[in-house]
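So that we are looking at the same thing, I have put the structure below in structure tokens.
For this depiction, one protein chain was excluded, whereas all remaining protein chains were kept in their positions.
In order of appearance the chains are A and B, and numbering begins at 1 in each one.
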Amino acid sequence: MKNESYDVVVIGGGPAGLAAAISAHDSGAKVLLLEREARLGGILKQCIHDGFGLIRFGEKLSGPEYAERYIDEFHARQIAAVTLTFVTKIEKTGSGFTVHTVSRNGVARYRAAALVLATGCRERTAKQVFIHGTRPAGVFTAGTAQHFTNLLGELPTKRCVILGSGDIGLIMARRLTLEGAEVLGVYEAKPTPSGLTRNLHQCLYDYDIPLYLSHTVTRVFGTDRLESVEISEVDEHMTPIPGTEQRLDCDALILSVGLIPENELAESLGVKLDPKTKGPVCDGQNMTSVDGVFSCGNALHVNDLVDYVSENAAVAGAAAAAYKPQKRKPVEIHISDTLLYMVPQQLDLARNNNKTAVYFRARGDYNNSRLALTVDGKEVFSRRYAFLRPPEMEKLELDFDGMGLTETSDVQFKLEPQTEKG
Amino acid sequence: MNLSKCSKKLKKRFGDAVTLSLENQSVVLRGHLATWAQVIEACQSVAEKNSAIHVVNDITCDEQTETPMRVPGFTDNTVDGAAPDVLVIGGGISGASIARELTKWKLDVLLVEKEADLALQASGRNDGEVHPGIDLGKGSLKHRYIRRANRMFGDVCSELDVEFHRIGQYVLFQNNALKPLIGLYCLWRKYHDGIEDTKLISGSQLRAQEPHLQPGTKFAIWNPSAGVVCPYGLTIAYAENAVQNGAKVSLHTAVLDMDVKNGEICSVKTNRGTIFPKLVINAAGVFAEDVAAMAQDRFFSIHPRRGTNSITDKKTGAFLHSIATVKELSVHGKNHSKGGGTMRTAHGNLLVGPDAVETFEKENTATNRESIATVFKKQKITMPDLSEHDIITYFTGVRAPTFEEDYIIERGRRTTNLIHCAGIQSPGLTTAPAVAEDVAQMAVDFLKEKQTVEQNQAFNPIRKGVPVLRKMSDEQREEMIRKNPDYGVIICRCEEISKGEILDALHAPICVPTVDGIKKRVRPGMGRCQGGFCSPLVTKIIADFLDEPLSAVRKSSPASVITYGKTKQNEGGRDA
Partner (left out) sequence: MTELTCIVCPRSCKLQISADKETLIVTGNACKRGAVFAQNEMTDPRRTLCSTVATVFPEAPVLPVRVSDEIPKAKIFDVMREINRTVVKTRIGRGDVVIKNVLGLGADVIATSDLLKEKAGETS
């Protein structure tokens, strides 16, 4: 049984894990990356559309191109990686952790002083959005349909309905259309689209695919393969309105109804999760509530752009490399109801916070809003935003060290939406 | 049975719409009513408990649409000309367990199942509870079998390598005033009906064991002999063991008709050929009445009853270690189901349900919002921490009760070479091991009238399932992977299922190379992502195993296409 020791073990070889591993290595740590699939790159392997890397590389790359640039960087540094290797459990042992894995080579145990969890996210399923009716073949999440289409080269539908206007759903609407399938429409229960505006235009409107807001799929039909779906209008509480049902004949229902950070390993270590992000509560160094355990990328919160994932993961990697047990001096960051969430959720005043990246999403579509940071009621920072939408994440970089924070400080971010143009 | 009293009752309620007559030792109801609920009411009102005279329902109703039994969309001659000693119709828990018990004798046994897999209907769509029998009184067949069968479970499941946990059952009461009455009820059950393990415990004793259950519980009935088993796992294991011992199982094989002469079944027509059995066992679940009719031996009716269960994330498995349900005593109406409950399944999830809804549709397993809402409303009283948001899947099954709400386990009344194992509903999974022994004995007794039937000395009761690597220690796992590296390649991340386990399932005695078939056997896709990540991988493994293109792999039935072939048809051919 293999038994090795590392300064930092990174779990997950997608964009977050790669960036974290590179950054931890560059900070001088002995790093091991663990990946359960055969190839590095994570979900980007199947995201063959372009639009990645605009911030990081100033280019519009496809998913594989973006991932492979990082993979090249990773290999150039000769960082240790094992693929087709699955983490079965993590134990806290002494001052560090023991990661148990299985692979074709058997069981292995890796000792780590610090862990970076870069485990990504998963899609919400049909049952999680309470789709009822029969259980035929032909109900896919967008990611599953993407896997069939882009990795296996198989067409999962000839005529489909897409539920949810999340970006993957929009991307798949275009992708399937290009491959010869008919996309009858994208149905969204919310009154506003969930995806980026550019995707609405370039994926739907360019191909005359209609978007129906405040509509949802209430039932599926078909005993073998899906034969039709029932669509209903919904009210402002997203409850279907009786009498608005219509049947649409199709062979597939493709779901893009949200992503959930994968934190089962984190939870097994006792990491505290934020109910808003469904990811760990972290500080400015991406350290979770468990000392020595760091989180990044979509496992921390679902990002809109991979560029932010890489950037955020690099912070986690460097912090994991520099990790030494020491007493924390935590202060909570509170946010107003107009913010959907903010990461980090706290700061450790025992560490440097002079260049802390803050990520947030607004709860609604706000024109000319104002974000203000107050410490003990005193405003120390503010910024105006011409336009905020929940699908588009925002990033700020702040120097918290100059704000005279203590563990008892009341730190509040307040987003004030303004209705009239200011 | 007092016929004229029943007639008066019907007349008072339904006027001249329904008539009743005693024919061939059955009470036959005829006429026409507006709703199915009225049909049920009419038939139930004349049904007599523990009577050999059964209600036969020939009432038509406005609501009822004639939906023919779903049959495989193809014909061939796979079983044509087969002349087994015993033909078992139905691959649910009854048919599978009977087939296995029959292989203890030197008999030619053929089991036919119309679906793509075993346990695809009620046997695979129930809660998996191994009942203690607390609600059963003397006189019924259910009661006759329950204790004997309950006690058999440990041995049967260890022989067949099926997950079974005797986790016990609590029935919760919130009203202390009921305690003396329930106490008497338990004593009556214990000493009169032989449910020997039952006892009352206090609310604080309950809380010490199960802190997440209803805090307002004043006392509870505790039945330590209750357990949970994987219901489809047990059915598949029984059938595999039957096959190991020489029985044949033919899937996709629907019984369409029978040739009956002089009270004897001469042949049985299926979509895969005509079979010439010496004896037929009717274990056809919701279609048991239809099979009886084909055999010209219809003396009972089945009225389908739907039940929906929800499964929640394994994380919630920590909330409960047993089976629990709150009891709300109601004075009105009979409730034929156990009223639903919350339990920790054999696989460590929580299961919530089922409800009970009468239906004329024998095969409608579509789910609906209302069922889940009803069940959760009640079960949130049992366990306040329950949340619909933890649901990962839900499913509906259709029970197959008679109007007498008891089993029919007997030789044909008019047709001689026929044994019915009908009306099997809850606790049918529990009673199956004992019922199967008796039905097999009845079959042997029948055949012995015509031929010699010897014991099968070579019978091997041991069936080994696919190894479950996630439950092994690192050292055991290391050894398994050394022997077969595929055990180290994890395909299903949620349930931690390896490629090796999937390939083992494909090489099992009954190979069902479909995504659902694999899911039922080794669980990829049973977890929180519901196959989102692993279903393409499982599809690919099956395609490689079959040496077929990916598009040839099915979810379950032959028409349940997953993909429509390659995106690139490569017409015109340009090389690069």
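Throughout what follows, contacts are C-beta pairs under 8 Å (C-beta built on N, C-alpha and C of every residue); 3 or more make two chains touch, one makes a residue touch a chain.
Predicted, not measured: the structure shown is a model, and the values here were computed from it.
**Q** One chain isn't shown here. Among A:K2, A:K60 or A:K272, which residue touches it?
**A** Only one listed residue reaches the unshown chain, and that is A:K60.
**Q** Contacts of chain A with the missing chain: which residues?
**A** Contact residues on chain A toward the absent chain are 38-39, 45, 48-50, 60-65, 68, 84, 149-153, 178-179, 196-198, 201-202, 206, 386-387, 389, 392.
**Q** Even though one chain is hidden, which residues of chain B still touch it in the full complex?
**A** Against the left-out chain, chain B lists 489, 491, 499, 537, 540-541, 566-576.
We take it that only the chains that are shown with their structure count from here on.
**Q** List the centre-to-centre spacing of chain A and chain B in whole Å, with centres computed as mean CA coordinates.
**A** 41
**Q** Okay, in this complex, where on chain B does chain A touch?
**A** Contacts found on chain B: 70, 315, 365-369, 372, 388, 391-395, 469-470, 474-475, 477-478, 481-482, 485-490, 493, 496, 498, 528-533, 535-536, 540, 550-551, 554-568.
**Q** Could you pull out which chain A residues touch chain B in their complex?
**A** Interface residues on the chain A side: 1, 36, 84, 86, 88, 100, 102-107, 109, 122-123, 125-128, 130, 132-138, 141, 143-144, 147-149, 151-158, 179-180, 219, 223-225, 264, 267.
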